[in-house]
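The other protein chains are all here in position, but one chain of the complex has been omitted.
Which chain is which? They are A and B, in the order written, and residues in each are numbered from 1.
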Amino acid sequence: MRIVSSLLIAAFLTVSTAAVAKPLYMFITHASVGAASSVFWQAVKNGMEDACELYDADCQMVYLQSEDGNIGEEIANFNAAIAAGADGIATTIYDETTWDDPVKDALAQGINVISFNIDDANSPNERQAYIGQSLRTAGYNLMVDLNKRFLPQEGPMHILIGVNAPGQVWSEMRTSGEEDWIKEFAAANPDRDITYEKLDVGYAEDVMNRASAYILANPQTNVYVSSGLWGPDLAIALEENGYNKGDVIIGGFDVVPSVVECLKEGWCHATVDQQPYLQGYLPVVQFFLRDKYGLGNWSVDTGALMLHAEDMAALEEYSKMGVR
Amino acid sequence: MSESIIKCEGLNKWYGSIQALKDVSIDIKKGESVGLVGDNGAGKSTFIKILSGVHQADSGNIYFDGNLVKINDAKDSMKLGIETIYQDSALAPTLSIARNLFVGREPLTLKLGSLGLLDREKMAKESLEAIKRVELDLRSGDELVENLSGGERQGVVIARALYFRTKVLIMDEPTNHLSVKETEKVLRWIEKLKAEGTTCIFITHNLHHVYPVSDRLVVFARGEKIADVQKKDTSIEELTKMIVHD
Partner (left out) sequence: MNIRKYFKYIASRPEFAALTIFIAIAITFYIINENFLNFRNLRVLLTISPEIALIAMGATILMVSGEFDLSVGSVFALSGVVMVVLTNEGINAHLAFTIALLMCLAIGYINAIITIKFGIPSFIATLGTMFMVRSVAIVIVKADFPTFPMEEMYYLRAIFANPIPGTIFRMSFIWFVLITLLLIFYLHRSNYGNWCYSTGANQAAAKAMGVNTDNVKIRNFILCAFLAGLAGIFMVLRTRAAFPSVGVGYELQAIAASVIGGASLFGGIGTVFGALVGAFLLKFLDNGLVMARLDVNWFRFAVGTLLIFAVVANTNLRRIANKMRE
């Protein structure tokens, strides 16, 4: 299957690149075709495409045909991109060794290699820059942010961590970050009763079903954080069942209109904007500058912006545009 | 002299370059029971399919009850009063007898266009009556067909034909896969149909089964009608010879 898909990619690209003299920039992701329809990846794609239009380049984003995080298939896609004669390859890296050789190969052929969205920070990997911010850190920082303003500062705290897609990299990393903070915080505050539980909550109405069932069964729950944008679904259930705003602090990810509304209304408290648009846009800028002027790459911390109700007015316009 | 119910003149049918029926003409009288015999590929099935509307003849005429007709699909065929029973394909096993009996012709209470509310009381009552006529000892019309033996299923099929006063009943291998006892039953039911004036046409391989209940035997070979004899004028041995030696 991998061989077939790599061959297909290589064939397609060879044909398309032969036809056009534009530079070819390829984005290799660990997102499956299903995950690719998510808000996050669509914003990355929009960023990539807008930049490509601006710089008159040919850009391709390659998803996995199998499932999220299938390293073997992703490496195969990476190698296919090399074979297709890409001028720049942006890839996600989340393993210490598997990418080392492929990246070396690409660099040896003069291809610009940048990692984005997630990077291998430890062992020497020679990719030339990293653009993004770790999913894990984002989760951690969400908790830090919530604690600054919303989390109860005394008394017991019971947190429900909703894992939207167990087994999928993006979901697991964000919730791991949240979990890391909670463990640290609990250790640092032994006099408080701080507990948490992780739950597979799924998407949409499954979140409504499972998260609210959990909260009903565990009324001591006063915080709900997740790896996604379905907090508003839980908020509806809470509202209809007579809860008050702030009884359960809700934090999540991404900026979509429903989250914006939830923040404005006060049922949701914070959301993380990992600025996926930048993760798609900036690599293209850097590829272009290197091709044109021989400029070197630089790593960028696209940051994880914590957004709250007061930020929403300015944000609404951008959210509609699918860029944030 | 009995009147003609189905008269075919010069029927021809090609499947691609193969001629399945060659200039077949036949005149079947009301109330007759005709056995169609012949080896595989002789054209018996094709002939039947044309009468039941599954296929259309490429040329030739069909007269029903003296009138020239066109049979374009199964509905046309059924409207004329022809009912065809294929081997294994007459009943829906997961449905009840009552539903099977009335499929396509359901009695309705309320109606809106062609959509209507089933008159289930009538269906239950009538189906019970219908199967009683073929002496099937079944408790109710709600019994599922898949619970019936092969012979009992044929009984339901024939009960259906009787109930709807089918004018012409075409049967494809009606006694296949049946036990001796059941075969006897089926043959008796066919006698009953005859007695009620139903014209019967059957395809069969088993001359021994069909011979006793047929009035007339028609032999097909290579798409042509090679023999058409009254039972009293022939014998099983003669027929076998005709089929084999062609």
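Quick note on the criterion: a residue touches a chain if its C-beta (ideal position, glycine included) is under 8 Å from a C-beta of that chain, and two chains touch if they have at least 3 such contacts.
Just so you know, these numbers come straight off a predicted model, no measurement behind them.
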item	value
Identified contact with the non-displayed chain, of A:Asp58, A:Glu73, A:Asp233 or A:Asp273	A:Asp233
Residue of A:Asp100, A:Asp206 or A:Asp311 touching the missing chain in the full complex	A:Asp206
Contact residue for the chain not shown (choose from B:Arg139, B:Lys232 or B:His245)	B:Arg139
Contact partner of the left-out chain, one of A:Gln42, A:Thr98, A:Asn147 or A:Ser299	A:Gln42
Chain B residues that touch the omitted chain in the full complex	52, 74-75, 78, 83-86, 89-95, 99-100, 102-106, 108, 114-118, 120, 139, 144, 146-147
Residue ranges of chain A at the interface with the undisplayed chain	34, 37-39, 42, 46, 166, 199-201, 203-206, 208-210, 212-214, 216-217, 232-233, 236-237, 240-242, 256-258, 260-261, 316, 319-322
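One rule holds for everything that comes next: only the chains that are shown with their structure count from here on.
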item	value
Interchain centroid distance [CA atoms averaged], chain A/chain B, Å	68
